[in-house]
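Every protein chain but one is kept in place in this view of the complex.
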Amino acid sequence: MDDIEIETVAEPETEQPVFVEGLPGVGHVGKLAAEHLVEEFDGTLVRRVYTTSFPPQVTVGDEGVAELTHAKFHYVETGGENLLVLTGDHQAASNEGHYALTDAFLDVAESFDSQRAFALGGVPTGELIEDDEYDVLGAVGDAATRERLQEAGVEFREDEPAGGIVGVSGLVLGLGQRRGFDAACLMGETSGYLVDPKSAQTVLETLQSVLDFEVDFADLEDRAEEMEEVVGKIQEMQGGGNVAPDDELRYIG
Amino acid sequence: MDDIEIETVAEPETEQPVFVEGLPGVGHVGKLAAEHLVEEFDGTLVRRVYTTSFPPQVTVGDEGVAELTHAKFHYVETGGENLLVLTGDHQAASNEGHYALTDAFLDVAESFDSQRAFALGGVPTGELIEDDEYDVLGAVGDAATRERLQEAGVEFREDEPAGGIVGVSGLVLGLGQRRGFDAACLMGETSGYLVDPKSAQTVLETLQSVLDFEVDFADLEDRAEEMEEVVGKIQEMQGGGNVAPDDELRYIG
Amino acid sequence: MDDIEIETVAEPETEQPVFVEGLPGVGHVGKLAAEHLVEEFDGTLVRRVYTTSFPPQVTVGDEGVAELTHAKFHYVETGGENLLVLTGDHQAASNEGHYALTDAFLDVAESFDSQRAFALGGVPTGELIEDDEYDVLGAVGDAATRERLQEAGVEFREDEPAGGIVGVSGLVLGLGQRRGFDAACLMGETSGYLVDPKSAQTVLETLQSVLDFEVDFADLEDRAEEMEEVVGKIQEMQGGGNVAPDDELRYIG
Partner (left out) sequence: MDDIEIETVAEPETEQPVFVEGLPGVGHVGKLAAEHLVEEFDGTLVRRVYTTSFPPQVTVGDEGVAELTHAKFHYVETGGENLLVLTGDHQAASNEGHYALTDAFLDVAESFDSQRAFALGGVPTGELIEDDEYDVLGAVGDAATRERLQEAGVEFREDEPAGGIVGVSGLVLGLGQRRGFDAACLMGETSGYLVDPKSAQTVLETLQSVLDFEVDFADLEDRAEEMEEVVGKIQEMQGGGNVAPDDELRYIG
C-alpha cells in the first residue's frame, strides 16, 4: 500500500461544493456535526482515503464484515450550498503524517473545485456549559472571511483558543489558506469532558446561517438528551456536585 | 539491511495452501494456535521475514546461538487443507511498519498462491471464562465467507469487537481483502489477563471444522491445566476471589 | 507541503549579520532574549520556515486570523553588529527532525553570509537565583572564540552543562561548527522552574558587550517584576518557603 491512497467511489456532477471537515477531536463536536450532515441529507460517498499513518486497524460492521480504516468524503446536497464532507475515525499518528494527510484531503477538495473550507471542532472550556450559553468561536485564514462569520454570530476573541488549533482542523486552515482556500474553523464551546451533541448542533446552526441551508436537529437533540441523563446520573453518584474533569469521564458517550 | 528482507529457506511443492496468521496479541491466542499447528504437523520452515521495524534484538536459543528477530512461514500438511502458517515474537513498532510488514506477509502468501487467509487472535471479555463457554467470534472480508463460518459455529455480533481489530490480524483482513484474498479473522474469547491455551484450542477446533483436518490437542490441554493451577494459586492468594484485571497478571504464562 | 519550506518575505541589503538563535527551552531564556531584540530594534521579517516536524498546528492572532506554525528570521539593525535573529514557538518533534531543521536554519544563515552564530538559552540550576548572582555560562566551537567570550564575562566550567546542550541550540553549535561557523552558545543561569526574563536580560547584556550594541531593557525588567510578584504569591501560599521544583510551577509566566 502507498503512504496515502485515494479511492474513487462515485463521480456525481458537482459544482464547487464547500469543503467541510469533521474528524474526531475535543468533545467529538466536529465529527458529530459532519456525520449529522451526511446522515440527514443522505450524502453520496465519493472518495475513501487510506493511509499508513492511520492505526493498523479494521472496523467491523453490522454483518461482521470488516473494513480497513479510512476517511470518507461524501457529497451532500443541502438545498442551499452543497457540501463535500470529510468524516472518519482517526487523525494521523505523527506530525509528518498530519501534514501529508491534510495535503491529500485538500487535493481531494481541489479536485472537486472547492474554494471554501470549514473545519468543524470543539474548544474546551473546562466546565459544564449551561444550556443557552453555547458560543461558537471562529478562526479564519484572512480578515474578509472573519467579517462574514461575525454577521452569523461567530465570536472572535483575542488570542483564542490559547493553544492554537491542533490536528487536521488546524491544518485545513493553515495549509488550506496557503493553497488559496477561503478557510475558516468553527469551534463549538464544550466542557471537554463529554461527547457533546449540543455543541455540535450550535456549530451546525452557525454553518446553516452562513451557507444558507436548513437541517433537522431531532436526532442530535435526542443524543443530547441521552447525554444529559448520563451527566445527571454521574452527578447523583457524586452527591449532586459538578462533573469533575476526571479522566474517566472524558468522552463518555 | 533493507527495511524488509524475505529469506527463502525451502521451496517444497505446495498447492494453494491456506494462509494462517498467528502473531502475539490478546491472550497470545493466535500465537499459541499457530505454533501448535506447526509443532503437531511438523511444519517445514519455508521463509524468514526480517524487518527494521521489529525491535533491534536477537533471541538466544538452547545452545547459546543467537538469531536475529524475525517472523517465520511454515508449510504445514494437515491431511485436510494444507496451510502456510505465519508465526513470530513481535508485531511492528509503528503504524507505517504494520502496513509495510503485512503487505510483505501477503506478498509471501501470494507467492505460494494462497487464496484464503485466516488471522487468528483473541478478543478480551474482561472476566475469566467458564470452561464450556468459550465462543469464537468472527470477522470477514465479505458476506459469503461469513455464511460458511457461521455453519462452523463462529459467532458474528453486531459491531463486535467494539474497538475493531488492531495490528497484523486486522491488516491481514483489511489489506488482504483489498488484494483479493478470501480473508477472515477468528477470535477466541479470552479474559485478556492471562495467556490462554484453552481459547487457542477453541479457535483451532473451529479452524479444523472449516478446513477439514484433525489435530491432537494433548499439548495445549497440558498447558491449559498449568494455567489453571496458576490461576488457582492467585485466587488463593487473593482469598478465593476472582482474578482482578490487575496489570501484574496480564499475560502470565 | 515539503518536509521543510523556506519562504522569502523580504530581501533587505545586509552585510554578514551575526546569526542569533532563540527558540523555546529552559526558562524560555533564549526565546525571551531573541524576541526582545526583534521588538526593541523593530526587526524586519525576512524568512519564514515551515516544517512537517513542527506540530500540526495554527496559532490564532489578535483578529482571529490563523497562521500555520513556523519559525521566523528577522534582520535586526542594532547600531553595532547587525543580527539575523531566529525565533519561533516550537522545536522539532524527533531526533531526525532536529538535525534536518537546524541544517535548514544554517542554510538560511549562510545565504545571508553570516559567519558567526550565537545560540541563546538557559541552564537550569534547580534553585531560585538571588538577584545579583546570575551568571552566563558559555560553550564554543573552538578555543579562540572562548577567549573573546571570557573577556565579556562569560563563565566556562569544566564539563558544564553536565548533560550537554540539547535541541536546536546544541545543533547550531555542533552542526554550525562543522560547517565553518564561528559558533557559541550563551546560557543564562535560571532556576528551571519559571519563565525567566531576568536571565534573558543577563544573556543580552553579555551579547551587547560582545557585539557592541545597546538595547533598552525596560520591557524585560517589567516582565521580571511581574514574575517576582508571581513568585511572591506562590511563596505566601506555601508559608514563605522556597519555591519547590514542583511540576505545576514549571514555566509559569
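Going in written order, the chains are labelled A, B and C, and every chain counts its residues from 1.
As a working rule, contacts are C-beta pairs under 8 Å (C-beta built on N, C-alpha and C of every residue); 3 or more make two chains touch, one makes a residue touch a chain.
None of these values were measured; they are calculated from a predicted model.
A.B. asks: If you put the missing chain back into the full complex, which of the shown chains would it touch?
C.D. replies: Looking at the entire complex, the absent chain's contacts are B, C.
A.B. asks: Among the options B:10, B:68 or B:143, which residue touches the chain absent from this view?
C.D. replies: Final answer for the missing-chain contact: B:68.
A.B. asks: Which one touches the absent chain: C:11, C:142, C:214 or C:236?
C.D. replies: C:142
A.B. asks: Please identify which residue in C:20, C:185 or C:234 touches the non-displayed chain.
C.D. replies: Among C:20, C:185 or C:234, only C:185 touches the chain that is not shown.
A.B. asks: Using the document's definition of touch, tell me which of C:46, C:66, C:168 or C:194 contacts the absent chain.
C.D. replies: Touching the chain that is not displayed is residue C:168.
A.B. asks: Could you pull out which residues of chain C are in touch with the chain that's been left out?
C.D. replies: The missing chain touches chain C at positions 92, 94-96, 98-100, 102-103, 138-143, 146, 156-161, 164-168, 170-171, 173-175, 177-178, 185.
A.B. asks: Of the residues in chain B, which ones touch the absent chain?
C.D. replies: Within chain B, the residues touching the omitted chain are 1, 3, 52-69, 93-94, 97.
Keep in mind that, in the parts below, only the chains that are shown with their structure count from here on.
A.B. asks: Determine the shortest chain-contact distance, in steps, between chain B and chain C.
C.D. replies: 2
A.B. asks: Which chain is in the middle, if each chain's centre is the mean of its C-alpha atoms?
C.D. replies: A
A.B. asks: Go ahead and align chain A to its copy chain C using Cα positions, then give the rotation in degrees, nearest 5.
C.D. replies: Roughly 90 degrees of rotation.
A.B. asks: Determine the centre-to-centre distance between chain A and chain B, using the mean Cα coordinates as centres, and give it in whole Å.
C.D. replies: So the centre of chain A lies 37 Å away from the centre of chain B.
A.B. asks: Quick one: which residues in chain C touch 2 or more of the other chains?
C.D. replies: Chain C, residues with two or more chain partners: not present.
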